[in-house]
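Reading through the structure tokens given below for one structure.
All protein chains but one are shown at their positions in the complex.
To keep things simple, chains are lettered A, B, C and D as they appear, and every chain counts its residues starting from 1.
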Amino acid sequence: MAETPAGTSASTFPEPLLRLEGVHTHIGPYHILHGVYLEVPAGELTMLLGRNGAGKTTTLRTIMGLWQASSGSIRFDGREIAALPTPDIARAGIAYVPESMGIFSDLTVRENIVLAARSGPVDPARLDWMLGLFPALKRFWNLPAGHLSGGQKQMLAIARAIAEPRRLLLVDEPTKGLAPVMVRSMIEAFRALKAAGETILLVEQNFHAASQLGDNVIVMDDGLVVHSGAMRDLVADKALQQRLLGLSLDAHQ
Amino acid sequence: MSPTSPTAAPALETRGLTIRFGGHVAVNGVSCRFTPGTLTAIVGPNGAGKTTYFNLVSGQLRASAGQVLVGGEDVTGLAPSARAKRGLGRAFQLTNLFPRLTALENVRLAVQSRAEAGWTLLSVWSGRRDLIAKAEAILERVRLADKRHVTPSALSHGDQRKLEVALLIAMDPRVFMFDEPTAGMSVDEVPTVLELIQDIKERGDATVLLVEHKMDVVRSLADRIVVLHNGTLVADGEPAAVIASPIVQEAYLGLEAAHG
Amino acid sequence: MSDAVEAPPADVQAAELPRARTDWLPLALVPALALLALPLVGDVSAWVTLTLAGLAMGMMIFLMASGLTLVFGLMDIINFGHGVFISLGAYATLIVLGPLAGWASAESVWLNLALLLLCIAVAMGLTAAVGAVFERVIVRPVYGSHLKQILVTMGGLIVAEQAIHAIWGASPIPIPLPETLRGAFVFGEVVMERYRVFAVGVGLLVFVAMQLLLNRTRIGLLIRAGVENPEMVEALGYRIRRLFVSVFVAGSALAGLGGVMWAFYRQTLTAGMGMEVMVLVFIVIIVGGLGSVGGCFVGSILVALVANYVGFLAPKLALVSNILVMALVLIWRPQGLFPVARR
Amino acid sequence: MTSSPAPTAALDGPRRPRGPLAWLLSFDTPRSWVLSVILLGIVLCLGAAPFLFSGSQPLSTAAKICVFILLVASYDLLLGYTGIVSFAHTMFFGIGGYGIAIALERLGPSWGSAAIGLALGLALSAVLAAAIGLLSLRVRAIFFSMITLAVASAVAVLASQMSGITGGEDGLSFQLPAELRPAFRPFAEPVLGVSVNGRILAYYLILAVTVLGFLLLLRVVNSPFGRVLQAIRENEFRAEALGYRVVAYRTAASVISALAATVAGALMALWLRYNGPDTTLSFSIMIDILLMVVIGGMGTLYGAVLGATLFVLAQSYLQVLMGAGSAALAGLPLLPDLVHPDRWLLWLGILFIVSVYAFPGGIVGHLRKDHHP
Partner (left out) sequence: QDIKIALIAGKTGPLEAYAKQTEAGFMMGLEYLTKGSMSWQGRKINVIVKDDQLKADLAKTLLEQAYNDDKVDIAVGTTSSAAALAMLPVAEENGKVLIVEPAVADAITGEKWNRFIFRTARNSTQDAYGAAAAVPATGEVSIATLAQDYAFGRDGVAALKSALAAIRPNAKVVFEEYAPQNATDFTASAQRLFDALKDKPGRKIIEIIWAGQHPLPKIADLKPERYGIEIAPGGNILPAMQIYKNYPGMEGAIYYYYAAPKNPMNDWLVAEHQKRFGAPPDFFTAGGFAAASAALTAIEKAGGTDPEKLVKAMEGMTFETPKGPMTFRKEDHQALQVMYHFKVKADGKDQNDLLDLVETIPADKLPIPVRNKR
């Protein structure tokens, strides 16, 4: 394998915001992650790619403590968090948008956002900015979130993650089910967030979107990281794309 | 109005279909006919009412006004199961499976419904080898054969989407309604599903409705595009023409500069 | 804690979507029912007596049911053992009445009230403590499975009831209602038991407090969210388990309060007294809509009023009056008067 | 309502058992040798009970086990397979019991009146179950349970009110057809050292009906129909979308289950020669049934056999055991009090809690996990 695991090659650089070393995860009898090494540098946007069932979601859930890593280390901001309970991990400054969106369908859009702002009232300026990103939420402010359309739920899930500034955003397939126009504004939104200095780890199937956004890229397969490096290198290397992801950029869009 | 053979008898037709939630009109007077052998893509921004339209057609929601006709028969008042029996098949946008039955059992249940075998009380289900064989064949087609004994809750998201498609195929309906079948599916898997849909279309007699946000998919499959916006049907016609129309360019694709 | 986002931003209010409206119709049901009963009862003073008594009885039922609706509706836990907390609260009065029996027979309103409040405090403390243990040992492992909850809490109920037998004996125990709360106020032909007036006061107080707590803080939101998706609530940084324990403890304490009120109403303690009211309590919660404190309140009053009117007009039907109310309400609104959540 | 029946995954397994026994069991074999051995043991003991044990108590216990196996199995069809939580199951049990009791008391102790009573009971149960199902299986599961709770309590009140027919709180004692009375001796000589009498015949009647009923239920749950029920249990919304009329299937399941419960009630009355509200209608029996289903393992009828056997044995002998224990512990502080026979309810309560914890998937689930064939 040409690519060395991210953890070893990057060790000379300043400590990244998040670093996974040799993380194994079991779900019941299944061994899903087989020793994942990856790191997410502060202030950058890192894409996590891979086929269905590669273990991307499992990786994010393991970071969040929703599934317990059976071995390995997860360091966030210099602190070991692998053994912490989920609420403490969240309080350390990580926000998470799950694949299933995890919105509270009995609660209204407003209430969903109220809950996301843990430390008190949402800053009005931030609220305006959020609702500017996702105008649909404004329209359905008092509707139970369960009644939103698929795409609107996705927007709400992301709005919730950014209701307050966090150190790290973990986002699982945010553009799934969004109309092209929304994908565009989602890309804008992540650009804006990055510009605001947030660190983001993004799982994405839409390689086109991913290629526009990412600073770094990590590719997983079968519970292992099989590639990590700069996004522009991957964009430039069609053969690598074909090998890792089974596609070439042109086939899409 | 339909670009393809306006004379052919529609397999599915809606007349002035409308639903209101409180003051909000989610689907507003949508009249549309779908003829056999045609694949119609339904596009529109998020919240345009596409899923709601499907729900009205397949009976998960009751229309405030308007009618749904299947093969000329008015089914507006019928329950979802009765509509399914009349040939309306539906796959869901948010994956909706039997979480603790195996993949094979999921599909077999759909096959069994098609075979009208549900009310057999005194014979053993595993005696119906034909149904099981059919279910296995379908799993093969969606490339899930090796996961046939896995329950959906242990499948990755993409595999769940494939299973959802498998269920619809197993129902073998006259009208197929796909709601974003490829959402969340990895790029190398997408072609599998597209091929499946292509197959169905090529059979000739099936009517396919497809909600999809990936424009390349729409372009490659659709014979016709219907655009919903704020619950209203705003465009309907040849793919190229519809995609080029300003409303789609602006409201859907977000390409403000584009004109024509 | 006040809401982070009180109203939608100004430009949102202009949007055409209707805001969630308060549903007044079920509330109107109570006066409507009372008015309907007036010509049927005929005699005005009898009607006033019945209506007042029904309102007060409704408050007592509400006190007993509120804890259950809280736990059942918000946390989605069916606590069949709720009845034993009512009994426990009732028996807890003995702890106070033992040394302070004199306060009950004293003619002073203040001493009497102090005694009652003391009983309430002790009972709530005791049931809260037992509730915490109950949650930890019995309920926690079966979150999410109603069936197991039914069985396990049923087991807890039997054990706790046996414990009451072991501690306080199997015989019924009479307890004295404080002197000044005995008897009734008489206005012409209308009588109103004094104790019921007291019950109305306590009931209203608890109702208002619960409403404020649930609607003016984010606790209610968190619990509802946590029931639907506890993982996500934790991922948002809330320690949901701790909250669940407190809700369960609060529910138990409310049952204890209900138990004290019920004990002084019945003036006799039996270990099964809590269980005996459980069917009624369940009916009330269903009528109100699972988890709706307001619904539970209206439902309690409705059930009690109907029981009184029917008991007066057609005693033969009194046996099934509760079930009748439930059936009618469910036909009208299959989710209860105030549907809360669709799970 | 959420419930956690045994996952059905293994049923799709590649190997399919063969042979006439497997056919009788609808190819749904125990699939664990420990379980098979236990089941065989239970069946043998029940089959030979009159010859294995002397005295009236063991035979009564065996008869009760049979009745409860049928009753619990029928409830499992509802709970474990269809995911319906009903509290009205004892109502059907009671209808069966009252059917027999009223007919035999009114029309005299003949086989004809028993048949009439059973037929009327079955008809009433079917109508009631269908009515309740059609009217209320549309509402949320939890509401359905509460509605059945209310209906069941209303029926109990009704039974108590119509004391002229039902004997009210006192219930009805009645005589059986001559062939089932203790005085009836079909054989002059003792068989295997036991003098066979009408009681023993009655026992075998009950056993036969139970076995038949159980096999029928096993067939139903393993039929295509049974699989639809499980699909509905997992996701009713999806089942409806696949073309299955959920309400119709659920109602059919409740009717079948109600009929089986009615038969069980009739058997109970036949054995006791008595029926009253506490015997068949009470809520505590409902809870016992629930516990038996859960101990045995929901969603597997073999669980019903295990659950019923264990629970009835415990219920019959717990007090005796505790009496012995208490005597043995005499002199120690506190302990003899705790195991005093009058505290048996305490231990029953603990049994409730412990069994739910110890066997999250029921005993059958536990055995199948550990010991594959």
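Please note the rule applied: contacts are C-beta pairs under 8 Å (C-beta built on N, C-alpha and C of every residue); 3 or more make two chains touch, one makes a residue touch a chain.
No experiment lies behind these values; they were computed from the predicted model shown.
> Going by the stated contact criterion, tell me the shown chains that border the hidden chain.
Looking at the complete complex, the unshown chain comes into contact with C, D.
> Considering the whole complex, which of D:Phe184, D:Tyr204, D:Tyr274 or D:Tyr357 touches the chain not shown?
The single option touching the absent chain is D:Tyr274.
> Against the chain that's been left off, what residues of chain D make contact? List them.
Those residues of chain D that touch the unshown chain are 55-57, 60, 160-161, 163, 168-171, 173, 182, 268, 272-274, 276-279, 319, 341-342, 344-345.
> Can you list where chain C touches the absent chain?
Counting over the whole complex, chain C touches the hidden chain at residues 43, 46, 49-50, 53-54, 57, 165, 169-174, 176-177, 182-184, 186, 191, 193, 195, 265-268, 270, 272, 276-277, 304, 307-312, 315-316, 318-319.
By definition in this document, only the chains that are shown with their structure count from here on.
> Centroid of chain C to centroid of chain D, CA atoms only: how many Å?
The answer is 35 Å.
> Between chain B and chain C, what is the separation of their C-alpha centroids in Å?
Distance between chain centres, rounded to whole Å: 48 Å.
> Using mean CA coordinates as chain centres, what's the chain A-chain C distance in Å?
45
> Taking the complex as given, what residues does chain C use to touch chain D?
Within the complex, chain C touches chain D at residues 78, 138, 141-142, 144-148, 150-152, 154-159, 161-163, 166, 279, 282-283, 286, 290, 319-320, 322-323, 326-327, 330, 334-335, 342-343.
> Where on chain D is chain B touching in the complex?
Touch list, chain D to chain B: 7-9, 11-13, 16, 26-27, 219-220, 222-228, 230-231, 234-235, 237-246, 249.
> Looking at the complex, which residues from chain D come into contact with chain C?
Per the stated touch rule, the residues are 1-4, 79, 85, 138-140, 142-143, 146-147, 149-151, 153-154, 157, 161, 287, 290-291, 294, 298, 337, 343, 345-346, 348-353, 356-357.
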